[in-house]
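All protein chains but one are shown at their positions in the complex.
Then we have chain A:
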Amino acid sequence: MKFRAATQDAGCVQYLCKAIVFVSKLANNCVMRCTPDCIYFVLCGHTVEGGVRVWFEIKRDTLFSDYSMAGLDDEHEEVQLEVVLETMVGALTKSFGQARGLRLKLTRRDAAPLLQMELELPTVLTDESRHVTHNVPVRVVPLRYWGEFQTPLEPEFDISFYFPPLSSVRNVLDRMRNLSNRLTIFAQRSTRDQGKCSMRLSVTNSMASVSTTFKDLQLPRWRDEPVDAAGDVHNGRNGDEGDEAEDAEAAAVGVDVPQSARPVRVAVDIRKIGSLLSSPLACPTRIVCNLVRHRVAQFFIFYDEVQLQYFIPALDTE
């Protein structure tokens, strides 16, 4: 197994460092998956802490000029390393602002695997660079656990929509956090316009209850979705009682509230969303939010260079 990646661009180094710092705030345990195309940081938080799961994807071409790896064997073309993000962050935070280049390499010392991070930093008086090397201990993830860290494909959700722009939501969430930790997200397709949906965020405490509604949110199109006669888009789940045929029939007849337009409700810990949305990286280009009724809220956050998937489990499952 080997892994090597390098970049000589100061901007890329800083972006990567900011990304690692951001991700380290979301959860503690991290597995770094290096595939031929991308590097993923997969974080699975403990259930005690709320159990969020994060997949942070960086395509090799966007940030690295030099990238080479050899996986476990021909069948499993991947390197999976368990790493403590805090140590990586500790190595990077002091000096990444001035770094000119970064080199990552998987090495070994005394039979213990290490991730070697070599930073190229400027010197004070001359133009030459000095190189600072940090060796971060890592553990290789055994093959039998690899399944846990695979990126989930095409999740089954009850509703999917584009989250409103961060500038609108951030202040609302900050204020709501002062009222209660339990945030309820409702989303519902608009009956007037099938291509749009509304989302409501709501918190309650013993003294007050507040809800903020965002209307006219676009719905993204997922690939390979079956579309029924009424133009309604389904994806696997349709709620507990309905089934696809029934829905199509109801929609065709013009029944007022089709199954897929029932509101979807998920209650989550507001602090998890807060940490997600206050990122040091630049404003995301798009955020897609998928909700599974009473189970999980999933966010896909697309930045220019990287992409993040974030699962927040619901606070109560019914």
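In this section, a residue touches a chain if its C-beta (ideal position, glycine included) is under 8 Å from a C-beta of that chain, and two chains touch if they have at least 3 such contacts; residues count from 1.
The rule we apply is simple: contacts and distances are computed from a predicted model.
Asker: According to its UniProt record, what is the protein name of the omitted chain, chosen from "Aspartoacylase", "Cell cycle checkpoint protein RAD1", "Proteasome subunit beta" or "Cytoplasmic tRNA 2-thiolation protein 2"?
Answerer: "Cell cycle checkpoint protein RAD1"
Asker: For the full complex, which residue in A:Q98, A:T133, A:S211 or A:S278 touches the chain that was left out?
Answerer: A:S211
Asker: Out of A:R33, A:R60, A:R103 or A:R265, which residue would touch the omitted chain in the full complex?
Answerer: For the chain that is not drawn, the touching residue is A:R265.
Asker: With the missing chain put back, one of A:V84, A:L179 or A:L281 would touch it. Which one?
Answerer: Of the listed residues, the one touching the omitted chain is A:L179.
Asker: Which residues does chain A use to touch the chain missing from this display?
Answerer: 164, 167-169, 171-172, 175-176, 178-179, 184, 186, 188, 190-192, 198-200, 204-216, 262-263, 265
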